[in-house]
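Presented below is the structure to which this report refers.
The complex appears here minus one protein chain, its other protein chains still in place.
Order of writing sets the chain letters: A, B and C. Residues in each chain are counted from 1.
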């Protein structure tokens, strides 16, 4: 169980498919050899491609990103979460390239001694990722493709964290 | 993907160990045969036995419960969450009997079209479980065992949801 | 008859996990509790604990609940699962 700063390797971008079980294998807090068991809560988030979004019949989407900057921003979000809450570990894996409905786009997991911290940190990382990590979605329907517009609700969710002083959103 | 009421089988109590991967196998939203992909967010919570709690050196704990009532309450919590938020699915599995530090005590997962709903519903189920589901913990140290006292912070977390009218805690 | 159950610390302190108790028409949960306490110690003090929770037929209720013949009544301390 890591106790120091979360290393850059915990923030990843990949074009190969993400599977929930594989992700959680990367996020087992204990190897059976531990001397200490501080983790009481693990919260995970998986974001999936829906078949509706800006338009009702999404058949696929392609995620473009800014290689280099993306990994830096994702790692920065993990460190920020570790500053705000007491965390033992955190992981974010984001997929890029072309995906189909049902595919996992992003996986975030955090481990903490306390469930409130784990929930808040996981949601914080996702809300910040949505407004600060350089990814762009292009959706396809049967007869069209278009860049997805940023959502006002995502900007509001991120802003609410920045106003929060007690570790929880206002 | 279930669209109606979450069935009683989604609320379970077991004495055999819980493993995260097995849990998520029970919570795959798509079987590869789906026509519709409404789920955009899956949030999961795993509660683990820590080696500190009321006393600093916890070596084991035993969970007692009220068979019959437990399952009813857990299922009721899933239905309440489905009433408050737009969910496609929810699952809660709670272990009973003797456990060691690092073991998973409880696993909760929810699937929704929206991440905000998924986070809120998962945290709601856990906060309510902590104050309403008839489980009792007895902790062991090297030279003692004692019943764990209920926490004021858990009662406050549950009460905050009951005051909330907009689907989020005050 | 009423089926009475005790859990956790209460079960240990009373040294029993349950019992059958005679039902009377019009009996409330408060009356059942009072009759059980009337058995002397450890019943009197154990069942006077301030945070005691009570369930009738597996649903938490308050002490004004009217009991029916055959009801299952459980007494237990505040819950600590999860």
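Basically, contacts are C-beta pairs under 8 Å (C-beta built on N, C-alpha and C of every residue); 3 or more make two chains touch, one makes a residue touch a chain.
Worth saying up front: this structure is predicted, and the values here are computed from it rather than measured.
Chemist: Report, in label order, the displayed chains that the undisplayed chain touches.
Modeler: Among the chains that are shown, those touched by the missing chain are A.
Chemist: Tell me which residue among A:100, A:148 or A:164 touches the hidden chain in the full complex.
Modeler: A:148
Chemist: Residues of subunit A in contact with the chain that isn't shown?
Modeler: 47, 63-66, 68-69, 72, 94, 105-106, 126, 129-138, 147-151
In the analysis below, only the chains that are shown with their structure count from here on.
Chemist: What is the distance in Å between the mean C-alpha positions of subunit A and subunit B?
Modeler: It comes to 21 Å between the two C-alpha centres.
Chemist: Take the average of all CA coordinates in subunit A, do the same for subunit C, and state the distance between these two points in whole angstrom.
Modeler: Their C-alpha centroids are separated by 48 Å.
Chemist: Counting only residues that touch at least 2 other chains, which ones in subunit C make the list?
Modeler: Answer for subunit C, listing residues that touch two or more other chains: there are none.
Chemist: Scan subunit B for residues touching two or more other chains and write them down.
Modeler: Correct list: 47, 126.
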